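These notes concern the structure reproduced below.
Every protein chain but one is kept in place in this view of the complex.
The first chain written gets the first letter, and so on, giving A, B and C; residue counts start at 1 in each chain.
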Amino acid sequence: MTDILAAACIAILVVMAIALARAFKAPTVYDRVLGVNMFGTKTVLFIAASGFLMGRPDFLDIAIVYALINFIGMVAVLRFFEYTSPIE
Amino acid sequence: MDFLDIVSSILLLAGVFFGLSGAVGLFRFPDFFTRIHAASVTDSIAAILIIGGLLLQTSFDLNTAKLVFILLFLLVTSPTASHALAKSARHGGLLTLAESSPQDKQESAK
Amino acid sequence: MSFILDYYNYWIVVFLMMAGFYIVISANNLVKKIVGLNIFQTSVFMLYISMGKVTGGTAPIVAEGVTQYSNPLPHVLILTAIVVGVATTAVGLALVVRIKRAYGTVEENEFDNKDDVI
Partner (left out) sequence: MAEFIDLVLLAMLAMLALTALRIIFLKDLFAVVMLFGIYSFLSALIFLNLDAVDVAFTEASVGAGISTVLMLVTLAMTGRKEKQSTHSSLLPLFVVLVTGAALIYGTLDMPPFGHPDNPVHQHVAPRYIEESPKEVGLPNMVTSVLASYRGFDTLGETVVVFSAVIGVLSLLGVRRKKKKDLESGLETHRVLHVVAKNIIPLVILFALYVQFHGDFGPGGGFQAGVIAAAAFILYALVLGLPKAFAVVGPRFLQWMAAAGVLLYASVGLYSMYKGGQFLDYNQLAADPIAGQHYGIIIIELGVGITVFAVMLNIFYAFGSQAERSNVQ
């Protein structure tokens, strides 16, 4: 079981890296935000899975905080778009 | 490996597969609206499958409740964020591939 | 290989610290400078936390069957430092907002010729 969990963790890490690459180089501003959002949600899953892998799943609290902060960050970005014109 | 472990592994691997396919879609699709489609749909299904797989590893305690909370939270916020972002992009004047001029089409195809 | 693993953390910390330092001294925009300061700050946090890690240890919360814990002292120092760090960042950003209102710009090289106007 630990092998499967470890494989899942590494695969999620790969997804995070791809999302990071999108945030590094994006055709539009919105793509960048999309990359950041995807990075955040995958991080939540990574923390949850790695908590089980390391045998201390009581750290799921941190995953909840990540999910929450990720959402608030997204809302802040949307609010920012209302102020400034996002198209370059 | 007992039965629950096998089911849990299958769920985890399926979730990871959808996550990876969403990540590929983030780069392969031609315009923003198709990309956000790929990202948000796979995000939700990956969350359901992976957390579902982890749920089978718990023994009905506080961790189960926390995992269910995370799942519900992600299921509510992630599509909302995607929807609001797409709406904001539409509002900000971003066009779909079909609407944009042929010259833009060439640019985004690069 | 073990030599690299032993010091990899510290090298990355130095790299991040220098990246933050470079942004602070070379960036023109005050907001970017504050981002640089934050990167610098986080690298210091990471140095402390790296020193507190014990291989084979686990988080310093008592659990059954665990004998080796990581060092809790750096965690305490850095936990409060993070909160104080964001408080100072807020003060810095408030100063940036005031500078924008007074000078009409937050670019460093545009202040010089505006001092006389105000």
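Please note the rule applied: a contact is a pair of C-beta atoms (placed from the backbone, for glycine too) under 8 Å apart; a residue touches a chain by one contact, two chains touch by 3 or more.
Note that this is a predicted model, so its numbers are computed, not measured.
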Interface partners of the hidden chain - shown chains only, full complex considered: A, B, C
Where the unshown chain meets chain C, residue by residue: 5-12, 14-23, 25-32, 34-35, 38-39, 42, 45-46, 49-63, 68-76, 78-80, 82-91, 93-98, 100, 106-107, 109-110
Chain not shown, touching residues in chain A: 2, 6, 9-10, 13, 16-17, 20, 23-24, 26, 29, 32-33, 36, 39-40, 43, 46-47, 50, 53-54, 58-59, 61-62, 64-66, 68-69, 71-73, 75-80, 82-84, 86, 88
Footprint left on chain B by the chain that the document does not show: 69, 73, 76-77, 80, 83-84, 87-88, 91
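Note that in this section only the chains that are shown with their structure count from here on.
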Topology of the chain contact graph, where touching chains are joined (line, ring, star, complete, other): line
Centroid-based (C-alpha) most distant chain relative to chain C: B
Separation of mean Cα positions, chain C and chain A [Å, integer]: 21
Distance between the centres, which are taken as Cα means, of chain B and chain A, whole angstrom: 10
Separation of chain B from chain C, taking each centre as the mean of its C-alpha atoms, in whole Å: 31
Overlap residues in chain C, where contacts from two or more other chains coincide: none
Residue numbers of chain A (touch at least two other chains): 58
Residue ranges of chain C in contact with chain A within the complex: 58-59, 61, 63
Chain B - residues contacting chain A, complex: 1, 5, 8-9, 12-13, 15-16, 19-20, 22-24, 26-27, 32, 35-36, 39, 43, 46-47, 50-51, 53-54, 57-58, 62-63, 66-67, 69-70, 73-74, 77-78, 80-82, 84-85, 88-89, 92-94, 108
Touching residues on chain A, where the partner in the complex is chain C: 54, 56, 58-59
